[in-house]
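To keep things clear, I will list the structure first and then write my remarks on it.
A protein chain is absent from this complex, but the other protein chains hold their places.
Let's turn to subunit A:
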Amino acid sequence: MSVGALFFVVIVLGLIGWFVGRARAIALRSSRTGRFSALPGHHGWFVALWTTLPPLLFLAIWFFVSPAMVTDAVIATPQAASLPPTGFERSAILSEARNLARGEAFGAFHDLSEVLAPAYAAAQRRFDWIATALAAILAFAGFAFSYLRVRPQFGARTAVERIVMLLLLGASLIAILTTFGIVASLLFESARFFSIVPLIDFLFGTHWSPQVIDPRDPGANLGAVPLFWGTFFIGAVIAMLVAIPFGLMSAIYLTQYAKLSTRRWIKPLLEVLAGVPTVVYGYFAALTVAPAVRDFAVMIGIRWASSESALAAGLVMGVMIIPFVSSIADDSLAAVPSSMRDGSLAMGATPSETIRKVLVPAALPGIVGGVLLAVSRAIGETMIVVMAASGVATLTLNPFASTTTVTKQIVDLLTGEAEFDSAKTLAAFALGLTLFVITLLLNIVALIVVKRYREAYD
C-alpha cells in the first residue's frame, strides 16, 4: 500500500480502537462500583491515540526517507551499473525511471531509464510492503499496550491530557522546525555557491550581471553590492520617506485629534489597506505610477528617466507600508500615559507642541522599533519590485534611474531556464540567505527596542 492509503487505514484503526477501548471500559465499569477516575470516552481516546500516533509518526518519517532508500536499492541492482557516475545526467535518468515506474510518464529520453523502470517498480513495491508491515506492527503494539491498561482505576483522563499537550507542543514546533529547515537548505545551497564564488567577491563586488559568467572568474559578475544598494534605496529610503511621515501623521491624528466616531471608521479602513494583495500594488506601480514618474521626470527636464524607476517602486511600497507604520505608531502613542499629555497642556503648551515635544519623543523607541520592522518588511517585499523595478543592477543615487532589488533578482534567477548547478542559480540562495540574515537582525533589534520601551512604562 502507498503511504497515503496507509494513512487512511491507520485512521480507521484508530476509530475502531476508540470503540473497543470505550466498550471495554464500560464493561469493566458495570462489573464494579465506586468512583472512576475517567469516563469510558477517555479510555476510548487513550486507545485511539495509542493506536494511531505511533504508525502516523512512523509514516511521516517514512514519507521523507523512503524515496532515497528506494533509489539506493535501484542503484544497487546490476542494471544500474552502467549509470553515469555523478552529475546531472545520473539524476535525470533516475527520475525518468521513477516516473516510468509510477506510470506518470510513457516514454523516456534515456534508454537506460526504460531498463531501470522495472527495477524501480519492484523496489517501490518491496518498500511499500515494508512500510505496511511496520505500520501494522506499530498500530497493533500501541493498541495492545493501551488496551491492556484500560482498568477502572487507570487515570485515562490525565493520560489523554498529557498526550494532547504533547500534540499541541508538536504543532507549535512545526513552524519553528520549518524555519530551521529553510535555513538549513539555504545554508547548504549557499555553501555550494561560495565554494564556486569567493565570499569577498559576492559581498563587496560592485558589478552584477549574472547572464554572462566567466567560469575562470565567476565572482567578477556576481558582486551583490548594487542589489543591496537598490534594495536599501527602494525599501529603506524612498519607501520610508513616504511611510514614516504619513504613517506617523495618521497615527497622531487618530490618537490625538480624531473623535472616537471618526477613529472608529478610519482605523479599519487603514487596516483594509494592509490587506490589499501586494500584486495589486505591483501593477498599480508598474502601470500607473511608473509612467507618471517618468513623465514627471521628463517634464522637469531629466532626460535619462527610466520607466522602471526606483522612485515608482519605492513610492508604492511606501504607501503599502503606511498602515503598518501607522498602526505601530498608534500603539506607541497610546501607550504614553495621559498624564504626560495633561502635564504638558497644563504648562500652557498647545496640542501640537505637546505632540512634538512630549508625546512623540516619549513614544520614539516604540516608533523606531516599528519603523525597523517596516523596513524589514519593505526590503523583503517582492511582488511590487518584480513588477515595477528593473532587472538591471545599477549603483545609483538617482531615483529616476532604474534599479533592481535582491528579491527581484532572486525571482529572475530562479525562473526561466535554470541549470541547478550553475553559479548563477546558486547565487539566488546566497542572496536569499543574506537577505534573511539582514531582516532577522532588523527584527531582533526592533523587538529589543520595542520591549525596552514597554518596560519603561509598565
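The rule we apply is simple: contacts are C-beta pairs under 8 Å (C-beta built on N, C-alpha and C of every residue); 3 or more make two chains touch, one makes a residue touch a chain; residues count from 1.
Keep in mind that, in the parts below, contacts and distances are computed from a predicted model.
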Per UniProt, the name of the complex member that is left out, chosen from "Twin-arginine translocation pathway signal", "4Fe-4S dicluster domain-containing protein", "Cytochrome bo(3) ubiquinol oxidase subunit 4" or "Phosphate import ATP-binding protein PstB": "Phosphate import ATP-binding protein PstB"
Among A:S113, A:S309, A:S344 or A:S376, the residue in touch with the chain that has been omitted: A:S344
Of A:P67, A:P268, A:P361 or A:G391, the residue in touch with the unshown chain: A:P361
Hidden partner chain, residues of subunit A it touches: 259, 337, 339-350, 353, 357-358, 361-362, 456
